[in-house]
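Every protein chain but one is kept in place in this view of the complex.
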Amino acid sequence: MPQRNDDVTRRRLLRDGLWGACLAGIGGVAGFAAHKGQKVDWLWQIDPYKCIACGNCATHCVLEESAVKCTHVYGICGYCEICFGFFDPEPLAINEGAENQMCPTGAIERKFVEEPYYEYSISKSLCNGCGKCVKGCNAFGNGSLFLQVQHDRCVNCNQCAIAAACPSQAFRRVPADQPYLLKSVDHV
Amino acid sequence: MVRPRLILVALAALLVVGVAALGLERFPPPEFETDYVRPTTTAPNPPQGLWEYVDAGVLAVTLVLATVLILRTRNRKLIFALMLFCLAYFGFFRNGCVCPIGAVQNVTLTIFDPGYAIPLAVLVFFALPLVFTLFFGRVFCGAVCPLGAIQDAVLIHPVRVPRWLESGLRLIAYLYLGAGVLFAAMGAMFVICRYDPFVGFFRLSGNWEMLVVGACLLLIGMFVGRPYCRFLCPYGVILRQLSRLSRWRVTITPTDCIQCHLCEDACPFGAIRKPTEPWPNKEYQVARRRLAFLLVLLPVLIGAGGWAGYELRQWLAMVHPEVRLAQRIYLEENALVEGTIDASDAFRALGRSSDELYAAATQLRDRFGIGGALLGAFVGCVIGGKLLSLSVKRRRTDYEPDPASCLACGRCYRYCPKEHERLKRGREGLVRH
Amino acid sequence: MADLSQQTSADEPRVAYQTARTTAKVAGTFAIVFLALFVSNFIGTSVIAPLRENRLVEMKAELRGGDPTEEQLADIRQLDLQIRRNRMWRLDFAHKSGYALLVSVVLFLVAGKLARVLNEPPPRPRSIPDVGAEQIREARGSRWTVVAGLVTLGGVAALLITSAAPLAFVEAKETGPSYASMEEKRLQWHRFRGPDGGGVSVFTNIPTEWDGATGKGILWKTAVPLPGNNSPVIWNDRIFLCGATEQKQEVYCYDANAGRLLWTGDVPVSPAATQARIDPMEDTGRSASTMATDGKRVYAIFVTGDIAAFDFHGRRLWHKSLGVPESAYGYASSLETYQDRVIVQYDQGDGSEDLSRLYALDGTSGRIVWEVKREVPNSWTSPIVVEIEGRPQLITLTDPWALANDPADGAEIWRADCLGGDVAPSPIYAGGLVLAIEPYSHLVAIRPTGQGDVTETHIAWTMDEGGPDICCPVADGQHVYLLESHGLILCCRLADGEKVYEQDLRDNFTASPSLAAGRLYFLSMDGVMTIAEAGPEYKELGKSELGEKCHASPAFGNGRLYIRGLENLYCIGEPVAGGRAD
Partner (left out) sequence: MTQRQGKMDSGVIITVLICTALLVAIGAVLLVDATGRRGSGLSRVYELDAVRLASFDPNLILYHEVGPPIATGFERSRALALGANGRFYIAGDKAVHVLRDKGTLEQVIRLASEPHCVAVSAEGRLYVGLRDHVAVFDEAGQRIVSWEPLGERSFLSSIVVARDDVFVADAGHAVVLRYDKTGQLIRRIGEKDPDRDIPGFIVPSPYFDLAVAPDGLLRVVNPGRTRIEAYTFRGDLEFFWGQNSIRIEGFCGCCNPANFAMLPDGRYVTAEKGLIRVKIYDADGVFEGVVAGPDELVVGGAARVFLSVEDAEASGFDVAVDPDGRIFVLDTIENTVRLFVEREKG
């Protein structure tokens, strides 16, 4: 039946055409994407100037222990004796007693440097990224404490769960060769 | 005349009110008398980007291996072993991110967001399985995809899903793909990743809700073969269509079908199609009329879908955080809700003007109008096309897997007597050599 | 595995099967146990830990009052340590139980799978008698499911489309901006003396006869709680007016059809005003300024300089003080709206201190959108926004300038030096001319098409046979009618200012004359409305008495006339008006 043969050839032609079109389509999309520059990977990071330290970082991370932790830039720190990132707003006394500390996980260490300066540092293993100290330091201090995604912990989800839940849209993708958005220290 | 200038100054003054001060300067830290040295801030480096390329390489190798195992060696045990390896590597070892399924969104965002581009590795993850599918059918699904693998591994007691139910449920995947692409294009959210049910298992950590969803899907997957792949997977939708055109593909029998019926129930995914029998004459007439009606219906469905999608733009846009924020701020400003939320507090603290926000949100809403219309048209097209394809009589003389639905798992091979013959020949050949 | 079963003897698979089955059962049990542990740990983290933490907060709060003892401090430290230890322990436990769960599940799966494979029946095809029919059935079933899916999707979409869309802010933008257009305002009485402040009603069905004593023609009458000389403003079926005493400043919204008081809005007296002890002239009162609405919000300002905005449901959107105005007789300028802004003419002082301002405030927030400083003394006129040659102009009268500003940004368009003294009658725009009155002196007509100082170039004519000190003019396109407060009506030709007639009503007036359907309405302080035909000669059509003293100008709705007496608000008209204006 020549009729049927014709039919089969036509169908095959159509199929081949479609096949070629699909291949070309994939190639086109891939080519477009490949030619857009930017060959490094993306990571998630918090813009400290947008962050309001709402606490979502502590609980919305897909990791049991959040990948977001407090970061301290010493160059901005005033080494205050009475640090509002360290002390409860209404401390009973100015000492390191648990009742006077602000950090609920006890992750901030206070170390005497010299009269009247104290060094504060974050134990990353204890910090859960709640941002309570960030609020205190921002409001009263120099803002040397702020939250950052720690890239040794972050599993770099394609859609960061905290980013989706961030009320101030402070999360953004950053190129992997500049993985942190640290507050700048202009004078150093 | 001084007045106009003063007005301008006053206006300028008014304009800057509410704009938070920028350009903060840093105040020098104390000068220490002791030899105290200021520590530098530690910011742990991200894992080396090299892994990405290793992943891409492993993907390529496993795809080649999968193709060989599925199409040439036809050995289910080896396929299963490869699948377990991929599950272990891409899933548990590499934490299942980025996977080709999510990469659809990255590629979409690349196309629509001028400030975003994807690294080569992600591009390879997106494109390679597609190319392989175009040549060899769904070998990616069969042996490489970790999400498929985890489901395949738990499949213990397969039950048949009635064909009618399967056809209906499959629509969800199309919708999911459409929504995933739309929201990615708008920069709203990668929904496919946010609602990935299995990645939590790979990481042994996750939001409990999604872990529960994953557990439920796996529970279902013990009886219904690969529920995510068949009814939800957005990437699978693309692979289905490409697989229809594939050059080489899985065949149940290595040679000719002898119509022994033995493979009939072999496929846990309901992908094996029986030979067709001629319809009664009456049915032909009905079918022809139905086909004509559906052909007319198709453009109507596309149009209606597009219209509905456009009309739904306000709902769709609510997925975008900017739009949600604008809505909230509007409600608060007009005293339509009580109190504030974190997002509105943050908005005010950051000193953006609400008009600016509304303008941005309105623009987004309009873009969602276009996107929604396209999504609607796509859904209409899918449903119309589905109805059409269900109304066309296909001619099959043998038992063969439906190229679209076949997940290339290789389970059916051993059901075919011809396959046993082939294996036997092979063993004999081996002995002969 | 299948191959294995084929090669071994019959018993072996049986044993293997049993073993696999038992293993699966044991592993499954373990999995359930670990799952339970995992979940209980999760519950511990999310329920028990917060309870402890809250207790810690309470303990800290208790100590804050007095001097803490050593034991109390020790208790707190103990609890704090416990909480933190627990947290680490739970994290660790979650990790371990997670792994254990994973291992047991994997074991269960492997064993279960093995058992299944070992026990698998050989492939046995089902015998289907009629494959063709089954295929047709299947296809039909599938089609129906797809149709069902389509219907579901369509239903959900329809439901969402027809229900209220969530994006109110776009909605507001889409249904036109969040304010009424000038065209819409034309059908309302949105400010002092209605659209353009001209005192002209677009409705022709305004009542002409009533009697307060018998109640004839009076649809309703309702008491207004606080005194005020401001006039009602109307938006559809709502009437707004306000009143004030030294302690209280209130805004009232009445239902136009029944006279029911719908809501009362409170505008706090600012402390500055309390302290300043404002003592306005009695004729002015504490609430002389008429409110204005932009169709979405209403605005009120009081003699104290306190200004507030309310939505139509009575929610106060904002209030602020513009500073206590220095006004000789008390601040009395009424408000005007332009788009979503409220325009405040805030002339005060004696002109030497640079106190006077013209403000445009954002209606939604009260923020100052623009302000113009003007070196003019206090005045009592009200601003009008009128469209002239397609462009809106904000016209204000001061001493000595008649000024036009662009309501969009406050930029001055033109000014004419033509007034003096305590200017009180507001401008009107009629027949292409802006008409301004200098009390006791003259009426001046300015062509509002100039730029800059137009004193020399754009004054069309001046009629200097006197000018009212309180009442604003009204014009019908041919003539302009002036009403002096002792009752003298002065009618001039609009084209050239030639006097046409004079008529003395022998009564006292503070309400400005109005015009509806070619009839002039003059409301005397005794509440007597004289209605006369507009035209080149005076022709009285009748008089109607309200029986209550009236200081405020009447407001005109569709078939209705609203008059504020000293104590009551009257609605004059038929029970069912001829439909709504819009």
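The letters A, B and C name the chains in turn, as written, and every chain counts its residues from 1.
Please note the rule applied: contacts are C-beta pairs under 8 Å (C-beta built on N, C-alpha and C of every residue); 3 or more make two chains touch, one makes a residue touch a chain.
In this text, all values refer to a predicted model and were calculated from it rather than measured experimentally.
Judged over the whole assembly, touch between the missing chain and the shown ones holds for A, B, C. When the omitted chain is restored, the residue from C:92, C:209 or C:353 that touches it is C:353.
Set against the missing chain, the residues A:67, A:122, A:165 or A:181 yield one that touches it, A:165. Checked against the full complex, the candidates C:373, C:447 or C:493 give a single residue touching the omitted chain, namely C:373.
Residues of chain C in contact with the chain left out of this view: 46, 49-50, 53-54, 56-57, 121, 270-272, 275, 320-323, 353-355, 368, 373.
By the touch criterion stated above, the residues of chain A touching the omitted chain are 48-49, 51-60, 78-84, 89-90, 102, 104, 116, 130, 132, 135-136, 138-143, 146, 161, 164-167. Hidden from this view is one chain, which touches chain B at 6, 9-10, 12-14, 16-25, 27-28, 30-31, 157, 159, 189, 191, 194-195, 197, 207, 209-210, 212-213, 216-217, 219-220, 223-224, 321, 324, 340-343, 345-346, 348-351.
By definition in this document, only the chains that are shown with their structure count from here on.
Most remote from chain B, judged by the distance between CA-atom centroids, is C. Annotation: 40 Å between the Cα-based centres of chain A and chain C. Our note on geometry: chain A versus chain B, Cα centroid distance of 24 Å, whole angstroms. Look at where the CA atoms of chain B average out and do the same for chain C: the two points lie 45 Å apart.
Shared contact sites, meaning residues of chain A that touch two or more other chains, fall at 64.
For chain C, residues that reach two or more other chains under the stated contact definition are 95. Contact residues of chain B toward chain C in the complex are 3-4, 6-7, 10-11, 14, 77, 153-154, 156-157, 162-168, 171, 175, 201, 204-205, 208, 260-266, 274-280, 283, 301, 304, 308, 311-312, 314-315, 317-318, 323, 326-327, 329-331, 333-336, 358, 361-362, 365, 379, 383, 386-387, 390-391, 414-415. Residue ranges on chain C touching chain B, taken from their complex, read 1-2, 42, 95, 98-99, 102, 109, 112-113, 116, 123, 125-126, 130-132, 135-136, 138-139, 141-150, 153-154, 157-158, 160-161, 165-170, 172-173, 311, 315, 317, 364-365, 368-373, 409-412. Taken in their complex, chain A has these residues touching chain C: 64-65, 88, 90, 92, 97-99, 104-106, 126.
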